[in-house]
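The structure appears right after this line, and notes come after that.
Apart from one protein chain that is not included, each protein chain of the complex appears where it belongs.
Now for subunit A:
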Amino acid sequence: MKKRIAALLLITFVIILAGGCWSRVELTELAIVLGAGVDLAEDGRILLTLQIARPGAFTAGSEGGGRGKEAASWVISAEGRTVPEAERFLAMKIPRHIYWGHCIILVLGEELARREGTGIVTNFYQREREPRENIYVLVARGRARDFLETYSSLERTSAQAAGFLERMKTGYTVQLRELAEMLVSRGIQPAVTAVEVTEAGTMPGQVPGGPPPPQKEVGVAGTAVFKQDKLIGWLDPWETRGFLWLKGEIMKGVIIVPGPEQPEKLVSIRIRRGKTKIIPEYNGEYPRFLVKIQVEGDMVEQQTRENLATPEKIKLLEEEMASEIKARAEAALDKVQGEYGVDIFGFGEAFHRKYKKEWRKLKYHWDEEFSRAEVEIAVDAQIREIGLLTRRAGIPEE
């Protein structure tokens, strides 16, 4: 018994001590990267910009409050021929281990996305062990560095702000994994959130003796459209809505329709849920697509003074709603199909699922096929609730 216990203890100690705390890192030895940006430098090299958290600013209970007193982030960049090289050059300036595990956003500069494409950047992030596959990939209108150098009034850092913006799904959001999937699929072309630097609101009453200086903050600016891995154009926020309807991705937001009796006054309908179904058809010459969109919404506001709480009026509103959504979707479709000629909707994948044999031939020139495809959009809209009021207060204008 004694012999066995002694041997067991000995082996345990050898294992533990020989292992020697492999891969142990203290938090105080980490430079936690929150956001990374990649630009094209003037000489064609890669400019890697990191937004690194300054942990000291994140203590809640410290005297005087962390935020405001101390900057929460540190933005630093370095050039290199490749991303890893630039990272190694950064390591010479950063006294801690560059830790990618909590990187939230990866921002691509417009210039880089247009000229070099995403491929030379994302490969590193997929291959490395530390970065996550759920990093949000963004394309900045302008330079990625400028985007990372912004400030957030609500969050501690602009990278977090951008991450939360993405999570709110107000625009089309793409994570690294999804981008990679889109890149390898012939049935869909990548599209990525477009972001820009905007003028921030003000923070009244914060600084005694004067208004706070205007700050640059982050904002969503529509969608960046890619062909293969290169940026070819943009969709503005309005077109992005239509794009999202066709993708069936998220159904949030408000639809504005004219009042049935007073078209100059408007009625707002908040979308509750929706569903998009793409039904492909193929006649041997060109593909056809029927896109069925089902949507439910709640009425949240009326500018008109009429009584809308009748089945007939609701019916009229539903028709208006349907045509509004259809108009949005068609606008996005026209731009993408007509102007850019790339299938960012994933029609090709729907086609693949239904016509497996035909797909084998069409997939090599799918973008051309898509450009001449006929797309029909059918919207079925329903209003579920009209809120706590039946009509607007005040005497009807007669």
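Things to note:
Note that a contact is a pair of C-beta atoms (placed from the backbone, for glycine too) under 8 Å apart; a residue touches a chain by one contact, two chains touch by 3 or more; residues count from 1.
Here is the rule we go by: contacts and distances are computed from a predicted model.
Going by its UniProt record, the hidden chain of the complex is named "Spore germination protein KA" among "Xanthine dehydrogenase family protein subunit M", "Spore germination protein KA", "NADH-quinone oxidoreductase subunit J" or "ABC transporter permease".
Listed residues A:160, A:276 or A:337: the one in touch with the omitted chain is A:160.
Contact with the chain not shown here comes from a single listed residue; of A:7, A:154 or A:168, that residue is A:7. Although one chain is hidden here, its contacts on subunit A can still be listed: residues 2-3, 5-7, 16-17, 19-28, 30, 32, 34, 53, 55-61, 66, 99, 101-102, 104, 130, 132, 156, 160, 163.
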